[in-house]
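Reading through the structure tokens given below for one structure.
Missing here is one protein chain; the remaining ones are kept as they sit in the complex.
Right after this comes chain A.
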Amino acid sequence: MPKAAQISEQASTGKCARCHNERLTFAIRAEKLCKECFVKYVHTKVIKRLESNKIRGGFNEPVRHILLALSLGISSVSLLHLLDTQLKERSQQGRHPGFVIHLLFIDESCISGLTSSQKQIQTVKSAFSAHELDVIPLQDCFRYGIQIDQYSRREGQSEDRATDALQRLETCLNSVSSATSKADLIHITRGRLIAAFAKQKGCTHVVYGDTTTRLAERTLEETAKGRGGHLPWLVADNVALYGVERSYPLRDLLRKELLIYASIMEPPLTLFTLDDAEPGHAASSKGNSIDLMMGQYFASVEESYPSIVANVVKTTAKLNPFISAQDAPTCDLCLLPITSKALDENGSNLCHGCSQTLNLDRRS
């Protein structure tokens, strides 16, 4: 991943392709843009998505409540900054805002052993004070009725409701064998918790900061985990998942573009980020996992072949979730349709990907 030093290397003095002024320019895909035009380019890409996904309510329409899932990685922080800037601009122009954002940070420091997020949270809170920010720990999933240990608990462990939630989560996460499975389980729990929280807050949409690069990574990751049949629910826009619609307003921007954006803001957005929240899942940094590997792979593909990365995402978006999923039973863990015949060997009701993660069905 390019660091700040590399980003400044990418900049050179030249003629901007849009405003034709001699300025310091950044090489963006096919053209070289100056700072102002580049920022406009980033904003346009995001606004287009907000509009086509009907996230911003129109004039005379009720204001939409959307939840922004903050991971304190560069992407979600940039998304927050972008949306915040737009809301400010609109209010200065005296226009209706169209939407209100709620921020949610899921605190996973207790299970992943990563740096505490306290300081960053305070910085974000003071810089973006117009938006409500909640922090809830991952183990709160049980309070929202998300029984992720439904299957792992079986192994001789009593279903003691009084057990400390953190301990219960830890036991569950330790029951899976690999770093990949652990990251996968955390990912599913996080997604369900965010949606449950959004519903409780009365939000109809959840927006994530995933970039094109991240979505391409996820496409291949989920494919590798046997969840190819669930891709439309996982990486497409406007598909209702867990009762709220999720979308990715940064889906048309590459990670490297966002890094430039974050670095040229005043102050640089890296002020708000947690170093280890990027890329993707923090917990996967322990031991080699599919997520980590895919992150490295796409970091290199993005360098030389950015359009191929974008093309993966565009292609996946064409997959139609409604062809095979109607009336299919849903998986107990990820709650997505079990599209092919259920693995009933253990009396479980799990999709292929989840049964691989929980490793109930060793031979499949």
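A few points about this structure:
Criterion: a residue touches a chain if its C-beta (ideal position, glycine included) is under 8 Å from a C-beta of that chain, and two chains touch if they have at least 3 such contacts; residues count from 1.
Throughout what follows, contacts and distances are computed from a predicted model.
Of "Reactive oxygen species modulator 1", "Probable E3 ubiquitin-protein ligase ARI2", "Cytoplasmic tRNA 2-thiolation protein 1" or "ADP-ribosylation factor-like protein 6", only "Cytoplasmic tRNA 2-thiolation protein 1" is the UniProt protein name of the chain excluded from the display.
Residue A:P232 is the one among A:G209, A:P232 or A:G295 that touches the chain not shown. When the full complex is taken into account, the listed residue touching the unshown chain is A:E222, out of A:E108, A:E222, A:D237 or A:E257. Although one chain is not shown, part of chain A still touches it, namely residues 29-30, 178, 180, 219-220, 222-232, 288-290, 293, 297, 300-301, 304-308, 310-312, 314-316, 318-321, 323-324, 339-340, 352-353, 356, 362-364.
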